[in-house]
Each structure stands twice: as structure tokens, then as C-alpha cells.
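Every protein chain but one is kept in place in this view of the complex.
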Amino acid sequence: MALIIDIIISGLISGSVYALLAIGFSLIFGVARIVNFAHTAFYMVAAYCIYVVTQKMGFHPMWGMVAAIVLVTLLGIISYKVLINPIREHEGAVLIATIALAMIFQEVMSLIFTGTYLSVPSLVKGYFTILGVKVFFQQLLTFFAALLVMAVLWVLLMRTKLGLAIRSTAQDREVANLMGINEARVAMMTMGLSVGLAAFTGAIVVPLTILQPHMWMHPLIMMMAVVVLGGLGSLKGSFLGAYILGFAEALVVFLAPMGAYLKGSVALSVMIVVLLIRPEGLFGVYFEEER
Amino acid sequence: MEKLGKGIFIFAMVILFAASSAFGQEVIKIGVIGPMQFVQGIGHWNGATMAAEEINAKGGIQVGNKKMKIALVKADSNEFINVTDATNAMERLITRDKVDFIVGGFRSEAVLAMQDIAMENKKIFIGVGASLTELCNRVAKNYNTYKYWFRGSPFHDMYLVQTSFIHLGTVGAILKGALNIPKIKVAIVGEKAMWTEGMIKAAEANIPKMGMEVVGIWQPSDKATDVTAELSAIQRSEAHVIFTIFSASVGITFARQAGELKIPAMQVGINVEAQKDGFWQATQKMGNYVMTMNTYARGVEYNELTKPFVDTYIKRFGEVPAYTADTYTAIIYTLAPAIEKVGTIDSDKVVAFMENDVHKAPSGVLAYLKDAEGRPLHEVRWGPGYLTSLGVQWQDGELKGVWPNKWKATPEAPEITYSGMVPVKIPPWMVEKYKK
Partner (left out) sequence: MDLILFYLKKLFTVLKNEVLVLPSRVVVVLFFIFLLLLPVFTKDSYLLRIFTLTSIFAILAASWDLLSGFTGQMNFGHALFFGVGAYGAALLNLHGHIPPWGTIPLGALGAVLAGLIIGIPCLRLRGTYLALTTLAFPIILIGIIYAFPNFTGGELGISGVARLARSRVANYYIAVVVMLGLCTIMWKITDSNTGIIFHAIREDELAVRAAGINTTRYKLLAFCLSGFFAGVSGGLYAHFMRIAGPSTLEVSMSFQVVIWAIFGGIVTIYGPVGAVFILFPLLEFLRFWQDYRTLMFACVILVILLYMPDGLFRWLRDKIEKECPRCKIRNIAMRNTCRVCTAPLD
């Protein structure tokens, strides 16, 4: 019994982490068709920013969060304008431009902070016990943050003008342009939103993990698996896919403790199996006109 | 495009000429190869720099009838990221920079490849960081090719296992005595890696023989960022001791989360990250009472050479030397005396001398082993009077030496206590739980 509760709670928490990351990634892909490999690299920059604010300057982690979000969003918008927008038409070039950007962030962080492992204090310290399982408050915060972000995004997308613009650009860029929506500006704002989300994720998730210049690679793979599983361009799909993979990992860790290192591989296999059955992912939109 | 290739070629030739003319014949070049962007490589370089400066301040090494100074060449192997890079760096060190000796290396997978290159070129390579037994087994199996390899530090995997079992036994005895626990339960947690496989099996077999019970084995990924799942399971198994086998970042995560969740068990074993000064901050001060093996600690002396080395290192670099800083020992206490005794830097002659040379170092006494058939392994010897390393524990922000403290290797052996030892502390939340 305790095992099942362990699995549920563990699955919910890792699912929330992946959901936070995947939603941001899915947004920019849906709108601008950009596979932003640097998404988790922005998350890493935010994490280091929080480290500097809390450890080097001694402020409360809340300030760190604010500073990180502002800084990283700015960084994201600038990178987009300078590096990605000029070559947007060439898909292949955009792909490796984002990879190169991620590498640059990694190297700059490595130069400033070296490769030593660092950590960041939690926003909320301590833990509590639920049904016999110990859970950190920070982890609970992660779970609620994921729900909050989904709710806020839903409101933004369904009820505001900007949201309408984003949705229509995601559906059909050319027609949106014809309808008078400044498609380039919408893309830029979505980029800002997506990167801001990455920074927010960094603030919430980073106290639970270790900072080092290569920390962006592993979440990138899991995040892409989640997005593919849920269906590219579908926020609902990313959300669900995140929890599915989170539970898959939790199952592996608890049922096969000697094989805990296989959790990534198992999650990825789950994704492949789902894709075999449904090639567009669970809720994916199959873009007919882009053959 | 191939014009660029030609350009590079010409540029490279120019550099080669410049390099070879910059250094005259009166220096011994020692290459220091390691992951220079990381703590381990920084340790390599710092130890070597200290050694070179000390030697050069005295005028250099006496080689035959002239004194030769030491010139260090830094090579970033980048071995954590890219093994190809490491081999390229080694090759460049030997053929471009034309070093005479090489010290360093850390990641076993990369050192296997780097060793091949150094051996092909007949350069003495003292390994300071990789503990894989295969590296020295190659010396025995193929002496003529691999004889130029020596282990500097640490001692090999199996000794690591042995020493950590001794620590485990010590902690078990302390817990039994202080908290009146009839049978100690041990949870084995080792990162998933080749070097832990053997250790985990050995632990599984040996722990019952020590009078304790194994309640579970967990193997998280070595870069795991969340081990609450494992910790919940460990708590449920009611383990009193957690035998840790960590070398990567999971060591920090585990200590931090175990401390935050106040798991009532003592961590002992190998936790490489816990050897570093930065561990305290990295675990957000939650890594208290974590025990691990280490080579050096503030205030602990093996012999009269230890304190000058450790204190000078701390004064200069602001932190306690890790075992990768034993490049200092490799240069000052192993290579330099050998060169002086033999009177030449010819590799074959130096090797012949080195393999029989027993000498003192800040970490103990270095002697090289032979295998069961009498073939030289160039492996350093473990044991009282030679190298034992230390057991250290984090106590309120400070890493203190706790073992050997009145330790006897065998019932007839003399009791060993290095100066600077303090008693082991038990976490208060554990005392609270078990003291009825």
C-alpha cells in the first residue's frame, strides 16, 4: 500500500516538473514552428541567476525568482531577434542555431561558475508527511505551480486578445497574417512567454536539483519526449504526456530499485510505443498542409 | 577549404618551431593532463604547480652533473565530456609539446585510452585520480609495453572497498554501543556504474559476515537529481546505516535530501563529492554527519610531511587538497628523487629504479606491488605503515578526521591513530529515535 502511494506521489511530482518545462516548449513550437533546443538552457541560466542572487548577494529566493524571470525573458527576446528571426525560413539552420546558443550558454556558465556542483536554497523549506510518505514543501509547490501555470495559460489563451492571436497564428500562420495579425510580433511575444516560463520553472524546480553547466541536456531529452508523446502544438497533450512519463519513471524506480538508472530509457520506450499506435502523439494536430 | 587546411598546417609548423626554440635543453618538461574545467583537473594543476615551484626555487633537479629546472605543460583533457578530446590532448602533449613525463588523468574510461598513447611513446605516466585495477593489470600482462605506467593515487578499487568496509564496521560498532541496537541493518546505495558493481556484490557478501543485515540495495543513476523515492524506501526498511558508493553528483543530492528529510540512519562509505569543501554549500548545509573516505583533512597528519603540504596548499588555494593534488607527491617525492638517483631522464632507467623504490609522501608511504606471480603491477600498497587514507565526517560545517582512531588492522597489529582525529558524531534525530 505504501508503495502505491509512493509511486503516485513521486509520479505526480516528476510529472509536474516535466509539465512545466514542456508547456513552454510546446508554446513556441505551436506558434512559430521553432524547435527551441535552447529551452532548457534558458532554464539553466535562470537557475544560475537565482544562485547568484541568493548565495552571492544573500537575498530571499523570491527576489531571485523575479530577477531570473526578468533577465532570462530579456535574454530570450534578444536572442530571438538577433539570432533566430533572420534565419527563420531555414528550419535546419534554426535547429542548430538553437543548439549552438545552448552550447554558448553552457560555456559562459562554465567559465563564470566552473564545473563545480552548486545548489540553491528552497523557496519553502521543510517537509511534511502525507499517508506515510515524506514530501518536501518545495515539491508540493512544484505540483501546484504546474496546475497554476496551466490555469493561467488557459485563461491567457482563451480569454485575451493576445491569446487569440497566438492561437490563430498556431493554427495557420499565413491566414493569421492575412487577418491583420502581426505574425512576427506574436512570435516574438510567444518566445518571451515561453522563455519566461522556462525561467519560472527554473525558480521552482532548481532547489530540488544540482546546478552545473551541463544540467540542460537531460531535462531537454525528457521534455522533448513529453512534447512528442502529447502531440506537438498541443498544450493539453504536453500536460498529460508529462504525467504519463512521470508515472512511468516512478514505476521503474519503485518496482525495480536495482534498475533505477533505466527510468529514462523506459520512459522513452513508452513514448515510442505510443507513437507507433498514434503517430501524431496523443493530442497532436496533424498539419495537413505541411506535407 | 583545403586552403584553410594548408593554412592550419603552416600555422601549426610555426607554432612547433616557436615552441621548440622557446624551451632550451635545460628543462625537464612535465605534462599535467586532466579535466581542467573541473575541480579534479584544478587539483592536478595546483599540486603540480606547487611541486614545480618548490623544486625550481632550489635550483632544479640534479641530473647527472647539471641542474635542470621543471617546466609544466597544462593540457585540458576534457575527459568528462569527450574521450576523443582526451586522447587528442595526450597525443598533442607528447608529440607537439614534447614532454618528458606525464602526471594526471581522472576518468577511468579516458585514462585507458590515454595510457595507450603514452605507452606507445614510451613516456612515464603517473596516474593521479583513476582507481581502475585494469590500468595496473595491463602492466603485469604486458610489461614491456606498459611498464611506464605507475599509479600515484588513489589505491585501487579493491582496497577502496576494503577500507570502506572497515569504516562501516567501525560505525556499526559505535551505533551498537551508543544506541543499544541488537543487530545493525544496512542499506546499500551505489550509483549505477562499472566500478560499483564489484563493490556492491562484495558488500552484499561481506556485511552479513560482519554481523549486520542487508535490508536493500538501491542503484540510482549517477546524475540523479531526485532520490526521495529511494529515501522513502530506505526509511521504510528501517536501516540504521546507509552504505554509500557515490562518485558523482548524486552524492550531493542524496546527502541533501537525506538531511532535509531527517532520515534516521548514518551515511558511511564512499562519497567523493563529500570530500570537497564546497559540499557544505552544495547540500545547503544539510550534509551534516555524512562520512566518507578522503586522503587529506585539516589538522590530520600521517607523518611529518603532511602538515607542511596541507597547510601550504590551503594557504595558497583556499581549500583542502583532494587526492588529485597528489601530483605534488608524484613530482616531488616520486619522480624527482628517482631522476636524481639515476642521473638521467631516460624513461627505462627511471622506471627500473622507481618500481623498487619505497618512499615517504604526505599521504603515507608509497611502495609498488607485484601480483601473485611476482610480476610488477606498479600499484601502490595499502596497509598500516603504507597508505590507509582517512575516514572523515562532516561535523557542523567542518570536515573532521574520524578514522583511523584506535584502529588495529589485525588483532596482532599495532593500534593506529593519526594526530588530529576526533570521535564520530551521531545525528541527533537518530539518537532521539533509538534511545529509549
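In order of appearance the chains are A and B, and numbering begins at 1 in each one.
The working rule: a contact is a pair of C-beta atoms (placed from the backbone, for glycine too) under 8 Å apart; a residue touches a chain by one contact, two chains touch by 3 or more.
Nothing here was measured: the structure is a model prediction, and the numbers come from that model.
Novice: Name every shown chain in contact with the chain that has been left out of the document.
Specialist: Over the full assembly, the chain not pictured touches A, B.
Novice: Just name the one of B:Arg92, B:Lys122, B:Lys176 or B:Lys307 that touches the chain not displayed here.
Specialist: In the complete complex, the chain left out is touched by residue B:Arg92.
Novice: Out of A:Phe143, A:Phe200, A:Tyr261 or A:Phe283, which touches the unshown chain?
Specialist: Of the candidates A:Phe143, A:Phe200, A:Tyr261 or A:Phe283, A:Tyr261 is in touch with the missing chain.
Novice: Tell me which residue among A:Val52, A:Leu83, A:Leu118 or A:Leu251 touches the hidden chain in the full complex.
Specialist: Within the whole complex, the residue contacting the unshown chain is A:Leu83.
Novice: Please output the residues of chain A touching the missing chain, sorted low to high.
Specialist: 29, 35, 83, 86-87, 89-90, 92-93, 95-97, 99-101, 103-104, 106-108, 111, 217, 221, 224-225, 227-228, 232, 259, 261-262, 264-266, 268-269, 271-272, 275-276, 279-281, 284, 290-291
Novice: Pick out the residues on chain B that sit against the missing chain.
Specialist: 1-2, 4-6, 8-9, 11-13, 15-16, 36-37, 74, 76, 81-84, 87-89, 91-92, 95-96, 108-109, 112-113, 116, 132, 134, 192-194, 197
Just so it is clear, only the chains that are shown with their structure count from here on.
Novice: Would you kindly tell me how far, in whole Å, the mean C-alpha position of chain B lies from that of chain A?
Specialist: Taking the mean C-alpha position of each chain, the two centres sit 38 Å apart.
Novice: Help me check something: in the complex, which residues belonging to chain B touch chain A?
Specialist: It is residues 35, 37-39, 42, 80-81, 192, 216-226, 228-233, 235-236, 249, 252-253, 256-257, 260-261, 273, 276, 278, 281-284 of chain B that touch chain A.
Novice: Provide the residue numbers of chain A that touch chain B in the complex, in ascending order.
Specialist: Contacts found on chain A: 2, 6, 10, 13-14, 55, 110, 114-122, 125-127, 133-136, 139, 208-210, 212, 214, 218, 250, 253-254, 257-261, 263-264.
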